[in-house]
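Omission of a single protein chain aside, the complex is shown with its protein chains in their original locations.
All chains are identified by letter, namely A, B and C, in their written order; residue positions are counted from 1 within each chain.
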Amino acid sequence: MAVMSSAVTNPHQFLQAQNRWHWIEVAFWLATLLPFVLTPSYLSLASQIAITALFALSLDLILGYAGIVSLGHAAFFGFGAYTAGLISKWGWGEPLSGLLIAAFSAAVLGYLMSFIIARFRHLTLIMMTLGLGLLLFEVANKASWLTGGADGLQGVHMWPLLGMFRFDLYGYTAYTYALIVLFLLFLLSRRLTNSPFGLALRGIRENLTRMRAIGATSRSHIRTVYTISAAIAGVAGGLLTQTTETVSLGVVDFQRSADVLVILVLGGAGRLYGGLIGAIIFMVARDQFSGINPQYWYFPIGVLLIAVVMFLPNGILGGLARLVASWRSRSQ
Amino acid sequence: MSTPVLSTRGLDKNFGSLVVAKDIEIALPKGVRYALIGPNGAGKTTLINLITGMLQPDVGQIFLGDEEITRLGPEQRVRRGLVRTFQINTLFPNLTALEAVTLAVCERRGDAKTWWRPITAYGEVLDEAYSILTSLLLAPVCNRPTRELAYGQQRLLEIALALATRPKVLLLDEPAAGVPRDESSELFAAITSLSQDITVLFIEHDMNIVFKLASRIIVMVGGRILVEGTPAEIAADPRVREVYLGGAHHG
Amino acid sequence: MITSLLGILFDGFAYGMLLFLLSVGLSVTLGMMNFVNLAHCSLAMVGGYIAVTLMNRAGWPFFATLPMAFLGAAAVSIVLERLLYRPLYRATDLDQSLLTIGIVFVSIATAAYIYGTAQLPVQLPDYLRGSYQVFGRNFGVYRLFLIGFSLVISIVLVSTLEYTRFGAQVRAAVDNQRMARGLGIDVNGVFAITFALGGGLAGLGGALAIDIVGLDPSFAFAYLVYVLIVVSVGGLGSIGGTFVAAMLLGISDSAGKYYFPQVGAFLIYLVMIAILMWRPAGLFGKR
Partner (left out) sequence: MKRILAGLGAIAMFAMPSAYAQQSVKVGVVMSYSGQFADTGTQIGNGIKLYMKEHGDTVAGKKIELIPRDNGGIAPDVAKRLSQEVIVRDGADILAGFDLTPNALAAADVSAQAKKFMVNMNAATSVITTKSPYMVRTSFTVWQLNESLGTWAYKSGLRKVYTLVSDFGPGHDGEAAFQKGFKDAGGEIVGSARYPVANQDFAPFLQRAKDANPDGIYIWVPGGTQPAAIGKAIAERGIDPTKTKILGQGELTFEDSLKGMGDAGLGIITAFHYDYNHQSAKNKAFVTAYNAEFKRNPDMFSVGGYDGMHAIYEALKKTNGNADGEALINAVKGMKWESPRGPMSIDPETRDVVQTVYIRRVEKVGGALVNVEFDKVENVKDPWKARMPK
């Protein structure tokens, strides 16, 4: 804190410094390449972590930045997943265009739902998102002629990426693809959160009454960010479909909505890297714990969550930031 | 006489059987400093809430210039120049002062919808926000999160946020509430130095300040306007004395 | 026609009462103390397992297990409150959710470890089984019992919170902690007892629910959604609201399944969304 407030006379410099890439960020993204070299047999897991991280990032835009808690975000993930799957099933297996269509359709759904969402706050908002998510689950189950119902959608086959790279058993293509998409959408989100719009979102999170008192168009902001978030979630769902060539009701179920919320809060909501770190820690922990004991892995995961809340409030990144700050102020 | 900048006609508001506003008629000309006084529970904050649209009146109309704004939402009224501050700090705790004022400027200019350009690309917005903060002596702390500012600085930030919207009419709800008297001079200096294009209505309990700042005074009691006049008229009015002296035991 | 409607109302009402017992504790702790306790159904599960264990292994009569289910779940909530919840009363909703989901995970794994993953059978005493036949309709004895029991519980609960000294202390502590402390109220103690009460009621609900819905480790999650629906539709902190919401949802669920089985799964969510669109704070919510 002391560093920040040290007599910055020019406001431009200060904000520019905030927007600049920190060396830790560069290191983080370089580290995402390590699985190719160090753990090539974990690439399938790595690609699913990247997809989950993207999904968590989409939730972070509405929850971490605009303060909209959602327990039904799987609706968009699932909508994108089914869209991507159906396009492929109907004979168009080209991944990139499929992903765009998945994003677009999830965005349309998100835009429509945003008119309901923007009207509510607090528990009512949570229950609305939950209710709409569960409704979509039931629709997907009922419409088994379209979605394959509980058996899952059959007949999803992707063409090679860019006409060259097949989706292989080891997950090289899957991870490369998921990682690039994650990185691009991360750049987009980073740009968004550093924009005037991003500032307005934080304003909505911090104080909606004050937003009205400065004449802000909060509801239209909420609709915009909800739509963008839905589109990104749809991309994540589409990626899952394309890299695994399967779609099931699991993509829209309550568990997925709850998991992504846990992942984001675990990592630290309101920080772009929160969802990414949360996804890595949660999924690696689950993979390792369930490898050790497939039956009772819930136990150590539960203890992990409890410990994070007790010792690192505001998620792992939030807690670390506080520790670093207090360490800095002590060392000065 | 030209059209008043802000006027109301016959505003009524009840909460159940409790009358909080009854037949409120005001007309504020451009540039005038109005004080709104009255004992606790007189309905002063309610009136501000009604005017700014945080509450809807049961009956009556509100005009900003010639335009009726009775049915507009609070944010629409703000964009037309009708702006308020809050008696209890209503700020963005985790935004820096500069970010908060920048946000208000962006909203005014319609830039807040832009999500593809970084905020650093808006040089003139930052300059404007910074100059508002400078004028309110907040520049040295502008990069601190709001929650870390001193209480008096937060009160100033309330005004800074309102100014960033370029108000025509500014409603200040006890701007110095909670600020020790010897520290409130900065605040009132700021209010005094506001542009004469801005019409100001402020709620204040300290009569010394009221009489020093206001060019006209409205006295409210029990949800009604008791009397309106110049400071001298109000000081001489026996009904006001009755309310403030005789009514002391109500307080 | 009329008798079938009557039967449906009866079944739905009884199911609603079950939802009421499971939810009312959460409504109190979430509404009055602002603590997001997603582990509420874990407490119900504790009550359920206590009842089953005492009946199947120790041979206790069903009725004797109910107070134990209440006390056991209450004891667990006191421990949780002391160790984990109290430091987090001022934390964000999200931290509270994350903590309590962690507790749910731990409880599921623990239950699976102790009792296995199979569902546990429950046998009620004969006098609670079967049904009375009236107008050619069958009215289940256990459902009748559930309705009566829940009515008694809600009356006791409402009168405790509205008319006793303890109730006044709870409301004072919730409204303004500092002032309550100033008045010499042991706020920590009051909160602990309120939590214990909420948890105990959940345990009781769990014990009573297993005959109708069964019991296995996934119980802690399976009912969470329903309980949240009841609480939000009823309005936070309102016992009467929770009662009405539970009844409404129970009856509309039953009626929907009987008259329109093809939309059975949608109905409860649609009802919730419709009610919240109409009254965002719930039927009896103040905020």
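Please note the rule applied: contacts are C-beta pairs under 8 Å (C-beta built on N, C-alpha and C of every residue); 3 or more make two chains touch, one makes a residue touch a chain.
Only a predicted model underlies this, so the values are computations on that prediction, with no experimental measurement involved.
Looking at the complex as a whole, the chain kept out of the display touches A, C. Check A:64, A:133, A:171 or A:215 against the missing chain and you find that the one touching it is A:171. In the complete complex, the hidden chain is touched by one of C:89, C:149 or C:258, namely C:258.
Touching the missing chain, out of C:41, C:180, C:215 or C:248, is residue C:215. Looking at chain C, the residues touching the absent chain are 4, 7-8, 11-12, 15, 108, 112, 116-123, 129-131, 133, 138, 140, 142-143, 211-218, 222, 253-258, 261-262, 264-265. Across the interface with the omitted chain, chain A contributes residues 36, 40-42, 44-45, 48, 138, 141-142, 144, 148-152, 154, 164-173, 240, 244-251, 253, 255, 290-291, 294-298.
The criterion applied here is as follows: only the chains that are shown with their structure count from here on.
Taking each chain's centre as the mean of its CA atoms, C is the chain most distant from chain B.
Of all chain pairs, the one joined by the greatest number of contacting C-beta pairs is A-B.
Inter-chain centre distance (chain A to chain B, centres taken as mean C-alpha positions): 41 Å. Centre to centre, using the average C-alpha position, chain B and chain C are separated by 47 Å. Centre-to-centre spacing of chain A and chain C amounts to 33 Å, using the average Cα coordinate of each chain.
For chain A in complex with chain B, the touching residues are 1, 4-5, 7-8, 11-12, 14-16, 19, 191-192, 194-200, 202-203, 206-207, 209-218, 220-221, 224, 228.
Residues of chain A touching chain C in their complex: 63, 69, 116, 119-120, 122-124, 126-128, 130-132, 134-135, 138, 141-142, 254, 258, 261-262, 265-266, 269, 295-299, 301-306, 308-310, 313-314. Residues 52, 54, 73-79, 83-86, 90-95, 98-100, 102-104, 106-108, 111-120, 122-123, 125-127, 129-130, 140-144, 148, 161-162, 164-165 of chain B are the ones that touch chain A when the two sit in their complex.
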